[in-house]
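Sharing a structure, written as C-alpha cells. Questions coming.
The complex appears here without one of its protein chains, the remainder shown in place.
Each chain gets a letter, A and B, in the order it is written, and its residues are counted from 1.
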Amino acid sequence: MATWIFYILGAVAVVATAMAVTRRNPVHSVIYLVNSFFALAMIFYLLGAPLVAAWEVIIYAGAIMVLFLFIIMMLELSPGEEADRQGPGALQWLPVLLLGAALLTCTLLLLQLDPAAGQAVPNWYASPRDFGYVLFHEYALAVEIVSFQLLFAAVGAFYVGRAASREKQPGGQQ
Amino acid sequence: MSALELQSLLPQIILALGATTVLMLGAWYPSRKWILGGVVIALFAALSAGLMTPAVPEVGNLYSTGSYARFFVVLWSLLGALSLLLSLRYAEIHDLPGSEYCALILFAICGMSLLSAATSLIGLFLGLEAFTLVFYILIAFKREDSRGAEAGLKYLVMGAVATGFLAFGISLIYAASGSFHLPEAFAGLEQAGGMRPLGLAGWALMLVAIGFKVSLAPFHLWTPDVYQGAPAPVTGLLATGSKGAVFASLVPLFAALGPLKADLEQVLWLLAALSLLAGTFAALPQRNLKRMLAYSSVVHMGYLMIGLLVGGSEAHRALLFYLISYAFATLAAFGVLTSFSRVDDEPQEYADFRGLGYLHPRRSSLLAACLLSLAGIPPLVGFFAKFGIIAAALKGGYPGLAVIAVLAALTSLYYYLAPIVVLFMQQRDARQLRRGCRHEYFVLALCFSAILLLGVYPAPLLDLLTGILP
Partner (left out) sequence: MISVYHYLILSAIIFSIGTFGVLTRKNAIVIFMCIELMLNSVNLTFIALSRHLQNMDGQIFVFFVMAVAAAEAAVGLALMIAFYRNRESIDTDDFNMLKW
C-alpha cells in the first residue's frame, strides 16, 4: 500500500514540478508549485516526519507561496488579462484538477495507514515531542543563530522594500 | 547549553547582541554616530577573543573555540571595524541610516566568525547563510541607486542557487556518514561502504557552492557586476571578509580530509588553474577599477586554491598569510575608492582617475601601493605571499600549477600597472574630487603600514600562524 502511495505522490510531485517550471504565467507556476509541495509534504508524512510535513504545508505552501503570489499581483506580472476574462480553458485547469484529485486520493489512503501504528513506517517515527527535544536540547545554539538571521532578514526586507525618502537624518556628522 | 559554553562563545555573542542593541537604540535615537558605536563593539569582540581563554574547546558540537577560530574572530572583527570607519563619511553623503547599516555589518562579522569556527556541517551552513543574507541587503543599501538593487538581486540569485547546491551536498555527505559533525562525517566517508560514492558526489556539489561563494572560475561571473554595483565600503568587506571566511573554514576541513583528498585532487587542480587563467584574461581589458579588482580577485582565489590543494601545515600557513595580505591590500584599495567618492557617484572608470596623482598624491600613492602589493612587487607583503604559495606548490609536487601561477603573476603586472599609469602619467583632467576625512585617513594609514610592515618583517605573523594551525 505504502509503495503505491509513494509512486502516485512521486509522480504528482514530478509532474507538478515540471509544469511549474514551464508555465508562462507566474500565477500558474505558483499553483503547480503548491501542488508539488503538498505531494512532498505527504511523502514526508509517509517517511515518519509528521511535524516537518505540517511545516511544509504551513511555511512553504502557506507563507512563502502566498508571499510570492502577493508580489506577483502587486507588480502586476501576470500576463493576458483579456484571456482571463473569458475564464480559463480546459487545457489550463485540467492538469491541476488531475493532480489535485491524485493528492486527495492519497490523503484518503494515508488516513487508512497510521504511521504511529507502525504500518507504513515499520521501523522509525519521529514524534513532534522527540523532534522538539533534540532541536532545543542539542541544537539550541543553532536555533538562536537562525532566529537572529530571520530578524536581520526582516530588518533588511523592511529597509530595502521601503521607498527611498530624501529626508535628512538628524544628528549626522558634519 | 551551559554558562561555560556561552562564556566560550562570548565574542560572537557580543557581536550579535551588539548588533541588535544598536538596531533597537537606533530606532529611538537615529544617528550616524552609531557606526562609531559599532566600531567599539567590533573592537570589544576582537579584544575578548584575543585575551580570553575559553572554558570549553567546542560549543554545542557546532563551533570550535580553539586558537584558530579565535584568531579569525579577531581578524574579521578588525576588518569589520575598519570598513565601518570607512563608511562613516560615505553613509553621510549617501544618506544611509547609521544604526541599520552598523547592525547589519556587525551581524555579518558575527556570521564570518561563526563560519571560520565551524566544526559541523550545520554550523558551516548557518554561518555561511548568516553573512551572505546580510550581504544581499548591504549590496542594495543605496536605495536610490538602481545599480545597487540589480547587483543585490544578481548576488541573491547566485547565492540562493549556491545554497541549494550546498544543502544538497551536505545531504549526500550525511547519507554516507550519518553525522554532521566533521570528524565523524570524515570517518564515515573513509570506510568504503555502499554510500561512499554518494559522499564524494556530495563533496563535488559542496565545491560548486563554495566556488560560487568565493568566485572561483567557472562560477565567477557574478563577481564584477556585484563589485561594481555595491557601495564601495561594502565591496571592501565582501571581497575580503566573506571570501576569506569561507577559506578559513575550508583549511581545517581539508586538513582533516585525509586520504579522501586524493579523490578530489583533480577537481581542485582544475578549479585553481581555471581561476588563475580566466581571471587573468578577463582582467586584462578592464577599464573600470572595481571590475578589474573583481576579476583579479578571481586570480587571487586561484592562488588560495593552490594552497588548499597542496595541503600540509606549510602550504596552509602560506594560504593564511596570503589571505591576510590580500585582505589588507584589497580593503585599502576599496578604502581609497570610498574616500574619493562624492555625493552623486563614486569614481570607478579609469577616465575618472586621470592625473589624480597630482591632485591627491597621498591617497593615489596609497592606491598604487595596494595594487603593487596585489601584483606581488617586493618589498610589499604581496610578494612574500605569492612566493610562499608558489614555493609550496613546487615542494608539494605541482610544478604545472606553479608555472601557471608565475605566469599569472607576471601578466598581472599589466593590469595592475594600467590604473597606476593613468593616475600618475597622464595629463590631469580629473574633476575635483571630495577631500577625505580623518577616519578614512586613519584606516588607510593602518592598512598601508600593515602591507609594508608585513612585507619587511613577516616573521611574527608567520610564527603566529604556525601556532594556531590545527
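Convention: a contact is a pair of C-beta atoms (placed from the backbone, for glycine too) under 8 Å apart; a residue touches a chain by one contact, two chains touch by 3 or more.
What you are looking at is a predicted structure, and each value in this text was computed from that prediction instead of being measured.
> In the complete assembly, which of B:4, B:24 or B:160 touches the absent chain?
That would be B:160, which touches the missing chain.
> To test your reading of the contact rule: which positions on chain A touch the chain that is missing from view?
Residues touching the hidden chain, for chain A, are 2-3, 6, 10, 13-14, 17-18, 20-21, 26, 29-30, 33, 36-37, 40, 43-44, 47-49, 51-52, 55-56, 59-60, 63-64, 67-68, 71-72, 74-75, 77, 121, 123-124, 126, 130-131, 134-135, 138-139, 142, 146, 149-150, 153-154, 156-158, 160-161, 163.
> For review purposes, identify every residue of chain B that touches the missing chain, sorted by number.
With respect to the unshown chain, the touching residues of chain B are 122, 125-126, 129, 133, 136-137, 140, 143, 146-147, 149-154, 156-157, 160-161, 163-164, 167-168, 170-172, 174-175, 178-180, 198, 221, 224-225, 228-229, 291.
Going forward, only the chains that are shown with their structure count from here on.
> Go ahead and note the Å separation of the Cα centroids belonging to chain A and chain B.
Here chain A and chain B have centroids separated by 34 Å.
> Taking the touch rule as given, give the residues of chain B at its contact with chain A in the complex, in rising order.
1, 5, 9, 16, 19-20, 23, 29-33, 59-63, 88-89, 92, 95, 97-98, 100, 103-104, 107, 110, 114, 122-123, 126-127, 129-130, 133-134, 136-137, 140-141, 143-144, 149, 152, 437
> Which residues of chain A touch chain B once you look at their complex with the stated criterion?
138-142, 145-146, 148-149, 151-153, 155-157, 159-160, 162-164, 166, 168-174
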